[in-house]
Every structure is written in C-alpha cells, then in structure tokens.
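Worksheet for the structure shown next.
Of the protein chains in this complex, all but one are displayed in their positions.
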Amino acid sequence: MNDVLTGLLQESVSGIALGCIYALIAFGFTLIYRATEVVNFAQGELMMVGAYVNFFFVTQFSGVLGGVNFWVYLFAFAGSIIFAILFGILLDYIINRPLKDEPVFSVIMATISLAIILRSLTAIIAGPISLVPASPFGDNTFNIGSVVISILDISIIIWTIVLMAIFYFFFNKTRWGIAMKATSTDPEAAQLMGIPIKQVYRFVWIFAALVGVIGGVLLAPRMALLDTNISYLGLKAFPAAILGGFGSIPGAVVGGIILGIIETISMGTLSFHFEWVKEINDIIVWIVLIVVLMIRPNGLFGIAKVKRV
Amino acid sequence: MSNLSIQNLHIHFSGVVALDEVSFDIKEGEIFSLIGPNGSGKSTLFNCINGFCSPQRGSIKYNNVDLLARRPHEIVKHGISRTFQNLQNVPFMTLLDNILLGAHHRLTMRDTFTRWISRKERGREEALALEVMDFLGIANFEKKYLSGQPYGIQKLVEIARALICKPKLILMDEPAAGMNDQETLEIGKIISEIRDILNITVLVVEHDMNLVMNISDRICVLDSGRILAMGEPEEVKNHPKVIKVFLGDEVHA
Amino acid sequence: MKRYVSIIIMAALAWIRCENRVTSPGVTDTEILIGNIQDLSGPIKELGFLIPSGTNMYLDYINAQGGVHGRQIKMLIEDHGYNPQKAVVAAKKLIEKDQVFALYNVIGTSTTEAIRPILEESGVPLVAPATMSGTMSDLSRKAGHLIFHTDAGYDVQSNVLVDYILEQNANAKIGVVYQDDDYGANVLKGIAEAEERHGITIQREAYQRGATDFVGQTGNLMKGGITDVIIGGIVREPVTIMKTSQAMKYSPHFFGHAPTVDARVGLLAGDAGEGFTSCYFAYLPDSDKSGPALYRELCEKNNVPEKMRGIYHYYGFATAHILVEGLRRAEEYPTREGLINGLETLNNWESGTYPPITFNKNDHAGVEKIMLLQIQGGKQVAITGWLE
Partner (left out) sequence: MKGRYDDENLKWIPVLILAIFLFPFILKGATSSYKYYLYVLNIAGIYMILTIGLDLLSGFTGLMSLGHAAFLAIGAYSSAILVDQVGIPFELSIFISPVIAGLFGLVIGFPALRIEGMYLGLTTMGFGFIVKRLIIALREWTGGSAGMPVSKATIFGFTINNDWDNYFMIYSFVIISVIIARRIVISKLGRAFMAIRDSEQAAQASGINLAKYKMLSFFISGLFAGFAGVLFAHTSHFISTDHFDILLSIYFIVMVLIGGAGSIYGAVLGTLFIVLMENLFIPLFKDGLAKYIHLEAGDFQAFIFGFIMLLFIIFQPLGLYGMWLKIRIYWKLFPFNPRRRST
C-alpha cells in the first residue's frame, strides 16, 4: 500500500511539472482566445522558438563570458524575454493587423500556416540536427521521504506559479489589464469607451509569445534533446485549455495540471496494476476530456455564452 | 373559445424574477399586444411559449395541448410560429431559402428526395414561398442573398418565414423595432391583414404605442414580471398605473 | 570471306547490345540515377539529413574513382515527412518522372510498406531500406523479390538481447520499455518469441512517441523487481530513463536496440549511462576494420563537422557499399534484373562495414547478425563478436 502511495506521489510531482508546461501553453491559447476568439494553433511553435532562441543565447553568452555559469543563464533568459516581446509585436503585425476585419476562421488559418512556417524556418536556421540544451540546475535532485524531486521540475512549477501571479495581478489591478479584460468581454463597447484595442491586441500577442517562450526555456532541458518536434506538445496542451474552459486563466492551470497528472499516473501506477490501461494510455486524456465536456460543455471553469434572441 | 391559455406562469433566473404569476387567455382571431418597459419579461414570456425557457411554475396550454411538455421544435407543429426581436436569419442563403426554412415541417423527407430528381417538384416548393412573398409584397427579391438587404426586407423575411408554416397563432417580437414611421405603418397594416385575411391570431410585443393602440384588440401591460393592466386599448391607455409606469410620476405631480 | 561474315555478325551483335544498353531507365552512358526517400521535414528529419549525407560521401568517393563501370552514381532525395501517403507520391515522382534506376534506403516501416505496390507494379528494386521491421525481407509478400534488406530486424535484436541477458544471469528478471507504435510492435514481436523460447515472462512498459517523462515506467520496473531493462527507444528515452532511475536509486542493467547506438546516449546520460549495452548490425565508425577506417579518412578529407559524424551518418556510408557492390555486379550495361541478380550473387561478402552479407533467391535478409556494444568510460566498446 505504502509502495503504491509513494509511486502515486512520485508520479504526481512529475505530472505537475509536466502539467505546468501544458498550463503555460494552454495559457497562451487562453490569452489570445479571450481577446480575439482566435485559437492560436502556433502556440506550441512559439514554445519551440523560445527553446531554440534560449539555446542560441546560452551558446553565445557562454562564448562571451567564457564557460557556462549562472550569469549566462540569466542573460540568456533576459535575452529570450526581449526576443519574445519583439516577436509578439512582429506576430501582431503579420497575423493580427492584416486580418482584423476578417472572420475568426481566417485568423485561425493564418495561425496554422504560421505554425508550418515557424517549424520549418526554425529547422532551416538551426539545422536538422538535434541540439543538446543545458539546464542551470543540471540533474540535481532532492528527496522528501522516498519521493525524488528534481530541481528542474520544482523550478518549472515555481516559474508557473510566479507567472500566473504576475498575470493575475496584471489583469485585475493594472489599467492595461482591466482594459484587456474589457476588450475581451466586448470589443466594440471597449472601443467606444476609449480603449485603444489595437494596442490591447498587440499586448495579447506579446503575452502569448512571452508565455510560449518561457515555456520553451523551461521545457527544453527536460527533453534531453531539442528538436522541432517539441512543437507538437502544443497539440497536447489543447485538451488542457479545453478542459479548464477556453478563456479562463485558472482553468488553463488546473486543466494543464490535471492532464499532466493523468498522463504520468496512467503510464505508471495504473498500467502496472491494470494491464488494459496500457492499451489506452495515450487516449486516456481525451477520454477524460470528452467525459468532462459531456457533463460541463464549457469546461471546468468556462462560462457559457448567452445569446439574446 | 379560449385559444392560448397561460396560467400562473412564474420564472426566475438566479434570483431575478422575470415573470411572476402571469395569467391570461388569448382568444382565437384577436390581435393581442404585450407592452411594458425593457426587462419586464415580455421576451421571456415568448421564450416560454416557444420552449426556449422552462418556467418553474405555471402552465401554458394551446387548444388544450400542454406546450411546456413540448420541445422547442415541436411547438410549430401545434400551429404556433414566431419572429424574433434580433434578426435570426441565415445571411448567406437566398430570400427564398430563408422563407422556405419556415416550411420545414410541411415538407416531408420523402418529398425532399423526389425534389432532388424532379424539377417540377422543386417548382411546387418554390410556389409555397412565392405565395407568402406576394402577400408581403417582397416578390421578385427571391433570388437575392439576404446578406446586404435592407433591414426592412430582412424583417419581412422573418415574418414570411413565420407565415409559411401556416400557423394559427403567430408570436411577433417587436416587429416594428428599428423602423421609420412609414415602415411602421406598413407593418401595422400587415399585422391587421394577417389576422383579417389569413385568420391568424396574433400575439405581438411592441414598444411603438401608436402601432399598438391602432391594431390591438386587447393589450396586456407587464412591469417587472407582473401584469399591471389588461383590456381594450382605450381602457389600458387611461389606466393610472400604466400612465405612471410609462410616463413617470412627474405627470401626476 | 568467312572472316568478313563473322566480323559483320560480331558487329551486328555488338550493335544489338548497344541498342539494349540505353533501354534501362535511369542509366545513361555516364550516369546512374538512384532515388532515395527520406524524412526531411517530419519527426526524424535529423536522420533524413544525416543518412543521405553519409551515403553521398561514399558515392562521391566512388565517383571520384571513376564510378561504377564508368558511370557516375547520382542520388535524388525526396521528402516524405514520415507520411506513407507522401512516400507514395515521392516514389511515383522518382520512378515516373525522374526515371530512376533503383530506389535505395527509403526510411521508415509504414512508408516502405506503402510503396510496395508501386515497386511491384514498376519492377524497381529497393536496396537497403532503412527500417528494422522483421517482415521487410519476407519474400512471400508483395514485391518481396525486389527488396534487399540489410538491417537486422528489431525482433532479431530483441531475441539476441534476451539470450545474452539470460546467458549472463540465468535468474534475470527482464523488462522492456517500448514505443507504442510500429517500432514497439516489432520489438514486442521479438520479445514474445524470446518469452516462448525461454519460458519466461517479460514485463512490458509502454511510452508514447515524444514522451518526456518516464517516472511512471521506471517506478513500475522498480516495483516489478526488474534486474535487466531493454529500452526500445532512440536517444532521449534511454537517457531519461537511466537518469530517472539513477535519481530513484534503482540500478538495473540497461540494454537498447540499434537506434540507441548513438554516441550522444553516453554523452548525455553521463555516469548514469555507464554500462548501457546496445546492439548494432554493422561495425562501429571507430573500429579498426577497413570500412570504418575509410569512413574516418573521408570524414577528415571532406571536413565533415564533428556533430554530424556518428552512427546515422555512418549508416548511410555503410549501406552505400552494398548498393555500389550491387551495381558493380550488375552487367556492364545494367538493367534492373541485372541489379537484382547481381545482389543475389553476394555470398558471405565482406564490405568492411557490415558483417558478411548473403543474398540469394530464397533469402533477402542480408544481415541477421548483431554485435553488442557497451558504454565504458563514456565510449561505446564492442563486447561481443557477431551474434545470431
């Protein structure tokens, strides 16, 4: 019994860390969806770009500073964030501005093509050979009881909490945040109230790029090898966003973590004790999602849109 | 003979009472108007009759059929059709198709398949719609796409869609909203004709007092979910409570 | 008079042979066209880049020496993105439009299976498909006589690994971690055979393509008291599993299939990867055989970057030997049948890169031998000879 409990705890810790990555991607979906009703299919690719850019900065700075140390990671991280901001502005110009009067579907299509472009362009620039990302935390671990926790996982969890706190503060306390909230509820009314919705949309894309890039920076060392395939994690984060309720910030986090835990536990303890789980453990996430949606059609935290007739 | 009978209807949404113990009957062949300020529960009443909302208490019976036990799409089979306050059309369909949409339950699936093959059958289907369009004076527009048509036309298409299913009772939700005086007069004429020529009972929600007073046989005034007054137009017009609600207290002060 | 007649007849015969020369598609007097379909944009595009680079290095070497029978070998590469549908499009393009002489080294199991019907229809041979599916060399299947398989199947590898583990420790409890797709299915096929032969049960743990987290699987192996773990992964999976088990203070012996013979496994896993045993069906690039020696020499000469050198680049180099030998053994004016017949004359042929290769009418599985390699001091060292 104790054995099972330890196993479950161990898997949960990993699952939460994995779930936090999903949550960050799902959060990117959420931001853009809330403001523009667009589902950004390129969110996973934004994360991939972040991982590559961070890798690039680490190699560059370690060349300048002579060896890999704490400062290298810090500067590289700062560099990635600046890159994310610029990249968000660029995306706003490429995707959002030209299509602002067009149906939502056109913008979704644009994000699909953006995903294809980013994936191939990254591979063209960085070359097809996988890179070996380094982590400031190495492989260090510590133990709580018999549960082994890697420092990398803890740092992912802490970063996610910090980011969520910052965004929560931003959306509820600052002028810009409230403007963004208003825009997402009713863009036309917001415009009439004098909110510059163009800038708001730009902010949304910057934030989406930012969470994507930070997610990529955090995820890369967990992957052992960095290649363009990590963008497919974007597809896996979809159910997380949906489960929490598209457009809800706490929903993205909860959805991500739930899916992360389900994934690790079904691969681990569940499939050890129930042979048949092995047959379905790549779709168990989807089964949970469909069941939840059947009960709550707008996800766990989503709010149904009321249409007046 | 009493036609539509509403008894003790009560509905509330998360604490807000939308309709409170509303009861009235509508006789066959009359034009019955519901008036009241915004939020007084007029549209909710329509939605209840139509099956979009289910009230907590009360009953709605039409020719002794319990409408509350029916699903929304079944209501029309019992001879009740409606128009909407906000246009509920299909913009990328022709006017003709939009109107034929209303004839949905009159066309059987078997006819649909014969229509696939036979052009003559298709002509018959169109004739249904053209008849109604002639009545409303929008013939010759049938091949146009609805999107981009003037508001007045779109409104008439709504009415046509409600008429084509040959209802016995038609619910009209603010038919004159957003129209100019000329168009409002038109609408008033059309409503009278619907009753006089087609023999359809009309239940109408409207804000335009002139229109209501001109066409109605009876008027019911709703305020915050309660019935304030009910009766002939003249009777209602002079009812003190109604004056208070519609014109404010200062008139009396 | 008689002399003149015979000369005329000889000339006529020569002329007829000349006529025959140019009829085979993809062959001109100076060039032979070979088609290759790789994954250049999909999940294994790294391989799609490295393998043909290695092949081209050897072909350039051969071409510099004058080619085969005076013809330069030219390879056209198409992309399939690991999508069977696109593989078929690419094969059609190569065969119908570019008119290649033969296909070579098409990567992936489902992609190769998908082009079988086209091979059958057009009679184009496929030399050395880069797939370790055990059923690839089955002659009874469609286009079986056209496919010359040079990789040892995963089932063979699984069998040899289990045999080796039980030889070392008769009481070993074995577990296998497999990728839940056709790769894993092939691995499990061999595992099931081995189970039956030895009368043991092997604990199976699945993971999904692209998984990053192996805590659950490692925990399960630990709970099952497994002493020897076979990992059917590529690079990321063995590294992560070995690191995870090190953190969890669980230290079984780790074994891997051929795709795990990558120098980066040792590099990334560090001391956790010490003692990791993998298997391979060719000599390693740093062994002292003639093939690997040539490989190192050519790499130096062509300034191949260090990060490209490795098992995949070498694999392209190694299999190219078989293609070139096949072309050599085809007639001087090669036809597709000639290539097939030429390859079928290989009998325990030593390429220098592979163990002795045999093809004949009844056997198109060239290599069914593997060698075990162990990471010792961060480097892969051969610990056995060829095992069958």
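The letters A, B and C name the chains in turn, as written, and every chain counts its residues from 1.
Quick note on the criterion: a residue touches a chain if its C-beta (ideal position, glycine included) is under 8 Å from a C-beta of that chain, and two chains touch if they have at least 3 such contacts.
Every value quoted in this text rests on a predicted model; they were computed, and no experiment measured them.
Contacts of the undisplayed chain with visible chains (whole complex): A, B, C. Listed residues A:V148, A:I242 or A:I265: the one in touch with the omitted chain is A:I242. Of the listed positions C:Q85, C:S251 or C:Q376, the one in contact with the omitted chain in the full complex is C:Q85. Within the complete assembly, B:N89 is the residue of B:S40, B:N89 or B:T184 that touches the hidden chain.
Per the touch definition above, the residue from C:D182, C:E195, C:E274 or C:E331 contacting the chain not shown is C:D182.
Mapped onto chain C, the footprint of the missing chain covers residues 38-41, 45, 48-49, 77-79, 81-86, 88-90, 92-93, 95-97, 99, 109-111, 113-114, 116-117, 121, 133, 135, 141-142, 181-182, 184-186. On the side of chain A, the interface with the absent chain consists of residues 33, 39, 41, 94, 98-99, 101-103, 105-106, 108-110, 112-117, 119-121, 123-124, 127-128, 235, 238-239, 242, 246, 279-280, 282-283, 286-287, 289-290, 293-294, 297-299, 307, 309, using the contact rule stated above.
Panel shows chain B; residues 50-52, 71-77, 81-82, 84, 88-94, 96-97, 100-102, 104-105, 107, 109, 112, 115-116, 119, 122-123, 126, 142-143, 161-162, 165 of it touch the chain omitted from the view.
Here is the rule we go by: only the chains that are shown with their structure count from here on.
Of all the chains, the one whose CA centre sits at the greatest distance from that of chain B is C.
Of all chains displayed, A has the C-alpha centre closest to the centre of the whole protein C-alpha set. Here the two chains linked by the largest count of contacting C-beta pairs are A-C. Per-chain Cα centroids separate chain A from chain C by 37 Å.
We define each chain's centre as the mean of its Cα atoms; on that basis chain A and chain B are separated by 49 Å. Put simply, the C-alpha centre of chain B and that of chain C have 75 angstrom between them. Listed for chain C are no residues, as none touches two or more other chains. Across the complex, chain C meets chain A through its residues 40-41, 43, 45-46, 48-50, 180, 204-208, 210-213, 215-217, 219-220, 223-224, 235-236, 239-240, 243, 246-249, 264, 267-268, 270, 272, 307-308. Those residues of chain A whose C-beta lies close enough to touch chain C in the complex are 3, 7, 10-11, 13-15, 18, 120, 123, 127-130, 132, 139, 141, 148, 150, 219, 222-225, 227-230, 232-233, 263-269, 271-272, 278, 281-282.
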